[in-house]
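Here the complex is missing a single protein chain, while all its other protein chains stay put.
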Amino acid sequence: MLIEQLINGITLGSIYAIVALGFTLVFGVLGIINMAHGEIFMVGAFIGVLTTSVLGWPLWLAFLASIVVTSLLGYLLEIFSLRPLRGKKGVSHLAPLISTIGVSIFLENLSHHMFGAGNKPFRTAFAEIRFEIGSITIYLVQITIFVISVILMVGLSVWLSKTKAGKALRATAENLETASILGVDTKKIITLTVIIASGMGGIAGILVGMAFNSVSPQMGLSMGLKGLAIIILGGMGNVKGAMVGGLILGLSETLLVAYGDSGYRDAIAFIMIILILLIRPQGIFGSKTAEGR
Amino acid sequence: MLGELLNPYYLQVLCFILINIMLALSIYVPLSSGQLSLGSAGFMGIGAYTSALLTIHYELPLYVTILVGALLAGVIGIIVGIPSLRLTGVYLAIATLGFGEVIRVLFVNWESLTKGSVGLTGIPQLGRELLKFAKSIGIEPSALGLKNNQFVYLSLVIVLLIIVLFILWFVIRQQNSRIGRAYSSIQMDEKAAESMGINITYYKVLAFAQGAFIAGLAGALFAHTIGYISPSDFSYHRAVEILIFTVFGGSEVIIGSVFGATILTLLPEVLRFVSDYRYIFYGIMLVILMAVRPQGILDLYLFYRLKGKRIKRGTS
Amino acid sequence: MVLEVKNITKRFGGITALKNISFTIQQGEIYGLIGPNGAGKTTMFNCITNIVEPTEGEIFFNGEKITKLKPYKITEKGICRTYQNIRLFPQMTALQNVMVGGHSRISAGVFRSVIRTKSQKQEEKLLKEKSEELLELVGLGQLKDQFAENLAYGQQRRLEIARALASNPTLLLLDEPAAGMNETETDNLFDLIKKIQSMGITVLIIEHDMSLVMRLCDRITVLNFGEKLAEGTPDEIQNNEAVIEAYLGKEEEETIA
Amino acid sequence: GSSSTSTNSGGQSETSIEDETSGEVIQAKIGVISYLSGAGAAYGEAITQGLKLAQKEINEKGEVNIELVIEDSAGEAEQAVNAGQKLMADDSILAIIGPTLSTEFFAVAPEADLNGITIMGTSTTADGIPEIGDYVFRNSIPEALAIPAAMEKAVKRTGAKKVAIIYGNDDAFTKAGFEVMKRTAEEMGLEITTIETYQKGQSDYKAQLTKIKNTNPDLVLASALYNEGAVIIDQARKMGITVPFVGGNGFNSPQVIEIAGDAANGLIVGTPYFGDSTDPKIVEFNKKYEEEYGKKPDQFAAQAYDALYIYADALKRAGTGEDRDAFRDALAETKDFEGILGLFSFNEVGDVVMDVTVVEIKDGKFVEFEE
Partner (left out) sequence: MLKLTNIETYYGQIQALKGIHLEVEEGKIVTLLGANGAGKSTTMRTIAGLIKPKRGTVEFLGQNVTGMRPHQLLRKGISLVPEGRAILSTMTVLENLEMGAYHRKDHDVKKDIQNVMKRFPILEERQSQLAGTLSGGQQQMLAIARALLAKPKLLLLDEPSMGLAPLIVAEIFNIIKEIKEDGTTVLLVEQNAKQALKIADYGYVMETGKIIIEGPADDLLKDERIVEAYLGKKKTTV
């Protein structure tokens, strides 16, 4: 049972991690918590359902469609709810928070109108492929999820720390104006980031749909909350932190259910961040900044 | 005309507006000291459950239980506020949001006390208790030209209004004083404030606990207004809703909270005619509003302008 | 002896910003702290006000050890500072900024503030009057209702000084107050600091504008790479070879009339 | 008295009736509080659709003319109370149907009772609902009735000794269902191998199910709304849990089959409404509903549909659409009303008296449970 539960935990954790990566990326660059990320993820999942179950497209095409749509959503999000707030004086970190909450409310209710309130089944043959090792069943989807999450994490960290674009991104994150006088097209960088993050949300959405066969307009919220907890846990804006945080949360939720009281499952994420933050206020991988100049 | 005005529906909505104003203030106060605390839903729950359980099990008078509920929330606010000092900005926001969730999950799981997610029914309603009291001292609503029902809601509204006015009075006076200046200076630059001789630990915890107290009070009053509570009343949605009240109205000035809570409580009621689409509207509206007025509807500059001082806001 | 700095060392990881620094400041002096960039001057201020805790050493203020006190306690005792990178409260008016400075000199708590007792009203009134005076003193009387963020750089610097003065310090720490000021403005600043001295306040000043430092200071300590390079009167310092070498440079400048 | 749907064969042809009887038509305004936006809006949708269909039919027949004033509650007690107050304050409104959730109902019903306006839940299944007051009714069978019936039959057939329970612990309704399950299991002397919970919006139930699987139960009792329930049963089957599931009324929906597909086979529920019954009334209802809304009705649509007929019936007996008290008294006397759910009566407190049908999903369809 332990091995099965570990597999469950790692699968869940990997999904959390992908969702958290999207949060982290946007936070890292814009210093904004994108509260609509969960809903973009949800839309990604719905596109998956729509393309595979309804239109009968092959899976790879569904992935593509989902990435395209969520990226587009990211683009729209940036244009309509983030860009207008940028560079205005007196814009606290509250404004983008509320603005993206607005988008999340909008998206949730819109997809509710379009797709109906209930769960939609996600049917694809791929999700049925499994291996039996002794009494343990492993689904190919589970492996895929883990692999994708690792690829995304490694890719992102390399991109951020090693490439010029990555540095430009970090510069933009720290100070828009400075980055722009250094020749960074900040508008482009920001838009790109939001698009990438959203596309990753789309990937996560379709993976969740496949793994758990359930897609509903509300799925964004709980996933979003977990994602938030994770980026805090791992340290805001930190790619490695998102991955480790995701896995820790996935595993601890699963193990709590397995060996503890499943009633507290929703609280474990927050109990953990509260504990961690008390020990390391900047998160596991976060860094401190200097004071007193 | 009076009968129309005293329509219980309007009065009921008014009750929720008043409670929501308190909740908005419970975010505003810590925010005015630079702490974005999203724990209000949790503190509200603590106040609500405490007061409800005390009235149900011990039949204590409401004014006692409501006060105990608020105080307990305040005390827990201190306990939570101290470790939270180490956190700032979004870290604090999410940790306190998490605190609220933990509280909710506790209500769900602590069944022997809270009846879990089924919730507590039969909580005495404040207005009705007032009616009973009025009758016991020989005041009949009919003597005032009111129906029983009108009396119930009218008295409820009046009590809530008095409490809200009191809190407003308190917060405004506090704000225009040594305490308020300390809060704002911490909000704007914590380290600089400390160098100016301000004990930031003390003031931050104070503001945090005041917010918790107000939220607890609002929660207790909520329980005795609606008569039924369950853990889902104190969920993430509530926390976010409260935050939106404050930010929508304008988090820089206190009337922003009042204004935001009022408008946003009315909005779903007003938008009932588009019922199916109202949350879609609501979402769009938030986005537009933030784009147009990122400081919320009312901001410091507008506020000063209204007071007749000529100050202009620059942009950079 | 107002301030006694005793063997202060401060390390940041591998960097030693201050190495075993000691000096003392007498009542009523204007004391200069100069040295090349990165010498550790600001770090010294941070240690005195305990914004960063010194790694080793002790600091005494009026004979009392203040090394481990919370920053606000230190202000209460009578040390107040300005920052090298201006740190005003941007969305408060100039007057409010100064009144915050007076925080530790009045005492009303929540209760008295809300009830508005007589004593509270009285102390608020006095503080306000005093703050207005201070604004006049630094030449910002006209601008008292402007938000700090809308003031020009030089005005902001002077506002910081007024804010610090509001805390009734016996020792005022100024971190590069003349930065960004032209010479005329620097002259005005000179007058201001002299006035502050005449109010009985001891001043410790960090500054790179030598014309100001040399005119103003009674004594000077020079830091270099965290170490004390020299201490003495302006004359001694100006003629100290080591200081010229490390900091001042050979004077090629002729005075203009 | 009864009102059946027999004369109306699906069209809107009989406009003439209105003209003939227009003089004596009883006019009534009925307020509806329904969960129309938010997470559980699917239920509110089904309910309002059921009501609207019934309204159309009733009005076409012409004896009574019902106007529905529908308010959204978004599933929140506060909003439900507001909506309730709005309806109650409107003197022209005779009675109320809804709100959808027991949690909302608990907040609204005491108000209605004190205001002297009849309120009836069509989907509220928690304990203690009709007991709130004289003006409070429901036509939804409580879990306390449905679940034991299903469990008894299931145990009888499978000979189950060990059961595992999974339920949503943060929802009043699923929690209430769980309590009934647990109580019943204990009364029946079953061994409960494990009790697992989940929370709203969760999509991964594998951890709980792995645990359940390892305790080898003979039956899984699942108190869940269909949204989650369908996913649970689907994931369970994928993991190799093949034993039957017994669910509560929230589980009783064609949607379960829609979502879970073959995995839904082996789900047993007790229900007042059996959608695939060959009863002509139900066939008829299904047909009309599908014509109107393009999908099969579920239990909630059916209960709402019947509810409005029950109201119409009471209206006729009360003889007026303006007297709230007369209406209440008439309603309370409802006896052996013949709706699509079968024979229906209120007991003394206003709760349901009716038979429970136990159904199971077999080969992708609901069929009557055979022992």
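Letters A, B, C and D mark the chains in the order given here, with residues in each chain numbered from 1 onward.
Convention: contacts are C-beta pairs under 8 Å (C-beta built on N, C-alpha and C of every residue); 3 or more make two chains touch, one makes a residue touch a chain.
Note that the structure is a prediction, hence the values are computed from the model and not measured.
Engineer: Out of C:Thr67, C:Asn97, C:Gln155 or C:Asn168, which is the one that touches the chain we can't see?
Structural biologist: The one listed residue touching the chain not shown is C:Gln155.
Engineer: Give the residue, chosen from A:Thr52, A:Thr186, A:Thr254 or A:Gln282, that touches the chain omitted from the document.
Structural biologist: A:Thr186
Engineer: Considering the complete complex, identify which of C:Val110, C:Leu137 or C:Ala179 is in touch with the unshown chain.
Structural biologist: C:Ala179
Engineer: Using the touch rule from the top, list residues of chain A that touch the missing partner.
Structural biologist: So the residues of chain A touching the unseen chain are 89, 164, 167-168, 170-171, 173-175, 177-187, 287, 289-290, 293.
Engineer: Since one chain has been left out of the picture, which residues of chain C touch it in the full complex?
Structural biologist: Looking at chain C, the ones touching the missing chain are residues 12, 15, 35-42, 84-85, 150-155, 176, 179-187, 190, 208, 210-211, 214-215, 238, 246-249, 251, 253, 255-257.
Everything that follows uses one rule, which is that only the chains that are shown with their structure count from here on.
Engineer: Chain by chain, through touching neighbours only, how many steps does the shortest route from chain C to chain D take?
Structural biologist: Counted as steps through touching chains, the separation is 2.
Engineer: Measuring between Cα centroids, what's the chain most distant from chain C?
Structural biologist: D
Engineer: Distance between chain A and chain C based on Cα centroids, please, to the nearest Å.
Structural biologist: It comes to 48 Å between the two C-alpha centres.
Engineer: Would you kindly tell me how far, in whole Å, the mean C-alpha position of chain C lies from that of chain B?
Structural biologist: 43
Engineer: Can you give the whole-Å distance between the Cα centres of chain B and chain D?
Structural biologist: Comparing mean C-alpha positions, chain D is 35 Å from chain B.
Engineer: Two or more other chains in contact with one residue: find those residues in chain D.
Structural biologist: 37-38, 169-170
Engineer: Which positions in chain C touch two or more other chains at once?
Structural biologist: In chain C, 51, 83, 91 touch at least two other chains.
Engineer: Considering the complex alone, what residue numbers of chain C touch chain B?
Structural biologist: Checking each residue of chain C against chain B gives 49, 51, 70-72, 75-76, 80-81, 83, 87-92, 96, 99-101, 103-104, 106-110, 113-114, 116, 120, 124, 145-147, 149-150, 163-164, 167.
Engineer: Could you please specify the touching residues of chain A with respect to chain D in the complex?
Structural biologist: Residue list for chain A touching chain D: 1, 4-5, 8-9, 11-12, 109, 112, 116-121, 123, 137, 139, 208, 211-214, 216-219, 221-223, 253-254, 257-258, 261-263, 265-266.
Engineer: Help me check something: in the complex, which residues belonging to chain B touch chain C?
Structural biologist: Counting only chain B, the residues touching chain C are 170, 173-174, 177-182, 184-185, 188-189, 191-201, 206, 252, 300, 309, 311-312, 314.
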